[in-house]
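Quick one: the structure is below, and I'll ask about it shortly.
What you see is the complex with one protein chain gone and the rest in place.
For reference, chains read A and B in written order, and residue numbers begin at 1 within each chain.
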Amino acid sequence: MSVSKSTLRLAAVASAAALALAGCASATESVGSTGDSAAPGKGTKAVGFIMVGPKDDFGYNQAVYEGSQVIKKEFPDLDVLTAENVPEDDTAATTMEQMIDKGAKLIFATSYGHLDAAMKVAAAHPDVVVVQQGNTISGAVPKNAGTYFGTVYEPMYLAGIAAGASTKTNKLGYVYAFPIPQTIANIDAFERGAQSVNPKAETITVSTSSWCDPGKQQAAAASLLSQHVDVLTQHQDCTATVIQAAEKAGAMTVGYHADASSLAPKGWLTGAVWNWGPLYTDIVKTVLAGDFVGSKFNANYRVGYKTGTNPFVLAGFGPDVSADAKAKIDAAQKWLGTDAGSPFVGPVEDQSGKVVIKAGTVPTYAQNDALSFFVKGVVGKLAK
Amino acid sequence: MTAITSADLTGSNPAPVAVRLLKLLPGLGRWVLAIAAALAIFSVLLAVKNVNPVDAYSKMIDSTFNRPRSVQEIFVQMTPLVLGALAVAVPARAGLTNVGGEGQIIIGAVAACGTSLMLGDSAPGGLIIAAMLVASMVAGALWAGLAAALRLVAGVNEAISTLLLNFIALDVLLYLIYQPWRDNPVGQPTTKELVDTAKLPVVAAGNKVHIGLFIALGLVVAVHLLLNRTRWGFRISVAGGNAEAARRAGLNVGVLVISALMIGGALAGLAGMIHFAGVEYKLRPGFGNQLGYTSFLACWLARHQPFPIVVAALVFATLSVAGDSLQLDSGLPGSSVNVLTALILLAVLGFTTKRKVSRS
Partner (left out) sequence: MSLVVDVMGGGVAGGTSIMFAALGETVGERSGVINLGTEGSMLVGALTAYAVATDSGNPWMGALAGAVAGGTLAALHAYLVVFRGASQFAVGLSLLFLALGLTSLFGAAYVGRPVVGFSDWHVPLLSDVPALGPIFFQHDPLLYLSYLLVPAVWFALFRTRLGLLVRTAGERADSLTVHGYSVSWTRFGAVTFGGMLAGLGGAHLSIAYANAWFENMVSGRGFIAVALVIFAVWSPWRVMGGAYLFGMAIALGPALQARGYEWNQFALDAIPFVMTLAVLAVLGRRTLSSSPAELKRVFENAPT
């Protein structure tokens, strides 16, 4: 005991010395990358992807990972670096810089909460392009950064039509994690889609305060099902629990992230599924060519049914979706693609009945990304 | 490295040093063997996952020590670990198990953030930093004090109460971030960024290492002196060794228990503030994730001794930085480094001390 104690003490002295040395060394190194900032990311040898969860979560992160593998296939010369379970704090910046040290001059920071770290890395490395998935840069967008996303609430609106048309109890259930704008837009769009075909439909929300805690999801699903909800959907990173709970109870389900119809052959209605490959490929091409600065990706880039390249697509339909509902969904999808179409075309009332978006107003994609209230017909208190 | 540096430092009287080093050998040998065994077991796991262990280790070493930024990253990460481990060591001297570092770190950061919000951006940076230091330590101490009070009043074991308080602290953090302190209703739910003047200064421009590291190292010395050179330090170790004997000797065990745990909480609270004002600058939902538990283990690795804690924190920080290489270079899941960390700990905990008296 006493022997090893003094060993450690010696080691402590040694490390203190090492520390002093390293302190000097790192002070002289200063910022590593100053290179020519003419075309950030041009000719990069590697592309990095950071994900907030495990790459095989059958959900959000898996969709990212699959997108990264498309890049690997499309650009065989590029080294595709992926890092999973990267937390939404400063460690994300550390991981991105490790990727930069391995030659990456293009990094996809794919979680909503990675934005701060992404902006920090972009500021420190003008020769590296950092693009962030899902969040919005407020203020001026730096030359070597951008955000991109689709409009996942558009397919959720269509799924809401399927749910509203299929429900017998007029009660739809929504399991969500946290009240972030993306989630709020999804819930609101889902309810508005349902209302558009079934004015009596209401969406009851239950939060889990976790992106993936299957035990809490089960409790949430069970409590919704006991309230005679007969269509369940969710905004969670892992989705299997809620889908199976619905199927076991004989309820219907709308999927998210991935086509899970195999888990619910009877109750599957449809869902919003993700296909990042084409958009990622587009971004990589632009950056490789040195054309990033000033491109559409050097901004808060949003695609949707209006641009025709939404990475979020509607999954296949299950047996309960009637031909009539399918026709309505089809029509609605075309309408969303027009200038007049939007899940949130006014008038939109909040839960208290106050008109928030005036009649006739068609909000922009950017405005939809900033929704912070539940619309009328949604049941639940929004933490804000 | 150890041998050379320590010999250099004490080179003036070589004979006793040589004798001491010789005496160390059996203990040192056990450490080397234990860590080698842990690495060997991890190699087997790597091989099972079709990763060449030699390859993986060499890439880990390469990306951990041969990159310009990695050394800075290690020092940045070890800073809160040092403080978090001291927060375990002080109560441990009084026979208390503080598993609540996780929560105390969060509450310390919350107090620091709240203070900065209250003072506003126009207050002088130095004042904000000083106020945050005090607030975080008081808050951490009070949070740990809850556990101490529960122990004294109701006899609730502090290992359990501090553990439960971790979960509550996380809910407090989430509530504040999503509701009253939310900076922007649209973007990512966080608090407002700390004003530049109130961020802890870094050691050199372009370097990430901030002065928190030196605060932490200074406190290592202070805690060492507190535990070993003050009457209070002696008393809590008497109380920790045998509470009954301490009582008979006229010591107020209750006060000692409360003060030891609260000082621990203050140190953890400070760790939270330093991580907030030195690295994160904002509170985010995952703030300080696992810092407390990692600190707890670092403290045990160092056997609750202040100076060895520095080494243990350094080891954990290095492993954490090395962990990224396992995924980037070897394509393993992100949590794999936990296996290596745990194996090293288990080997050290189980095989580097002589067996204690066992009454089998």
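Everything that follows uses one rule, which is that a contact is a pair of C-beta atoms (placed from the backbone, for glycine too) under 8 Å apart; a residue touches a chain by one contact, two chains touch by 3 or more.
Here the structure is a predicted model, which is why all the values come from computation and not from measurement.
Student: Thinking of the whole complex, not just what is shown, which of B:R93, B:K208 or B:R284 touches the missing chain?
Tutor: B:R93
Student: Of A:Q69, A:T169, A:S196 or A:Q218, which residue touches the hidden chain?
Tutor: In the complete complex, the chain left out is touched by residue A:Q218.
Student: Consider the whole complex, including the chain that is not shown, and state which of A:Q69, A:S196, A:S210 or A:T307 touches that chain.
Tutor: Missing-chain contact among the listed residues: A:S210.
Student: What residues on chain B make contact with the chain left out of this view?
Tutor: Against the left-out chain, chain B lists 45, 49, 92-93, 95-97, 99, 150, 153-157, 159-161, 163-165, 167-168, 171-172, 174-175, 178-179, 240-241, 243, 293, 296-297, 300, 303-304, 332-343, 345-346, 349-351, 353, 355-360.
Student: For the chain that got dropped from the picture, name the residues of chain A it touches.
Tutor: 1, 53-58, 62, 85, 173, 179, 204-210, 212-220, 222-224, 226-227, 229, 238, 240-241, 244-245, 248, 258, 262-263, 379-381, 383
We take it that only the chains that are shown with their structure count from here on.
Student: Hey, which residues of chain B end up touching chain A in the complex?
Tutor: Contact set of chain B toward chain A: 1-2, 5-6, 9, 20, 23-24, 26-28, 30-31, 63, 67-73, 75, 171, 174-175, 178-179, 182, 184-190, 203-207, 209, 217, 279-280, 282, 284-287, 289, 302-303, 305, 307-308, 310-311, 314, 321, 324-325, 327-328, 331, 333-335, 352-354.
Student: Under the stated contact criterion, what part of chain A meets chain B in this complex?
Tutor: It is residues 1, 3-19, 22-23, 25-27, 29-32, 54-55, 81-90, 94-95, 97-99, 101-102, 112-113, 115-116, 135-136, 138, 178-181, 209, 369-370, 372, 383-384 of chain A that touch chain B.
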